[in-house]
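Excluded from the complex is one protein chain; the other protein chains are retained at their positions.
This part shows subunit A:
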């Protein structure tokens, strides 16, 4: 191997370039546009449903290209499907070809790929979509929503990255409408990805309603939908593992949520899924440290939406010290301060949502609180209980972290029990506070952190909320 090759190979380790993806050739623009379902996808040979002759023909015309899934570089292997390059996540396998093949262990749940596997990548023309989209929405945006909406639109036009830092309950979906319909009208392909399948299911009917003429699809684990070349793709971030240079606009909602922020292959796939020249919009109420730094250094353009859609400030959490809660629970009683807070709430009309750091603690609290019901991630009746709480059949719901995001109930008060526990990081606490005061008719809500020693996360969370309320009041940029 020549020196220059070694250098370029080493370079490829540190800078995951996507040069290996064959580009859509403009010279072939005369090609018949009959394979929209292949466009922008990374499909394995066996995943391409097509008869053999047709496949051979497209290959010989160069409209389909075979690309090895696992590449052997001087520094080791790279799985081009999931971005894995850790040596210990590859292993050998005796193969039909007589040699020992190497397969990727990291993405094996999607079906095993090895050094003898290939993608078939479509390099013919991209699908064209009809361009007269109508946005069927006549709602009004607040000052801050409008500003964000304009920034989103201009980021899409200039193919830039943008962080939309919007408080919980800011009404971020509405802020997307304008930019989205603009991009779609220009024939751009758009993906809205989020780590959580619940969000995809929730957003899909919403978008169908406001963009009724747009060809769109919802993709998440277990969904029956197939992307046949839709212009608007709503998907979990996991589904991006099947795309390459497909989107002109990539919107990542709740970019700080699990598993996206913690899974390097999802991050990698999200970069691969968009075109070389494209816009990326990140939406979050609680950015992780990396985004905060990039934003602070002005490396990532940021627009704040510090105000909720109804114009009222976020509830500021109250810290109530509750030392000795452990010994109270051991004696099968609730800590005094917590108990009196609950009593006070029972007299009112709002329901109460209590967060506990662990399943064990949630269970213990539920035993001690009359009318208290607890719910956790593996609970079979989870949806049912949430529904009962919504319908006032349950007045006190005790939850582990599973209800910290996404769900909204009008008129609730919120308590965090043992708020100093390490399971409650800053993002979690800010999200929890964001559950209260969601409706315009009852924009207030009491939020209390019961603790036996303030944690840094608690202080940071309160600071971040005060800061947003401050921004909102000042109306500053």
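We take it that a contact is a pair of C-beta atoms (placed from the backbone, for glycine too) under 8 Å apart; a residue touches a chain by one contact, two chains touch by 3 or more; residues count from 1.
As a working rule, contacts and distances are computed from a predicted model.
Visitor: When you check the chain that is not on display against UniProt, which of "Anti-sigma regulatory factor", "Polar amino acid transport system permease protein", "Phosphoribosyltransferase domain-containing protein" or "Carbon-monoxide dehydrogenase small subunit" does it turn out to be?
Guide: Going by its UniProt entry, the chain not pictured is "Phosphoribosyltransferase domain-containing protein".
Visitor: In the whole complex, not just what's shown, which of A:112, A:299 or A:473 touches the removed chain?
Guide: If we include the chain that is not displayed, A:112 is the one touching it.
Visitor: In the whole complex, not just what's shown, which of A:94, A:205 or A:222 touches the removed chain?
Guide: Residue touching the chain left out of view: A:94.
Visitor: Across the whole complex, list the residues on subunit A that are touched by the chain not included here.
Guide: Against the missing chain, subunit A presents residues 88, 91-96, 103, 105, 108-109, 111-112, 114.
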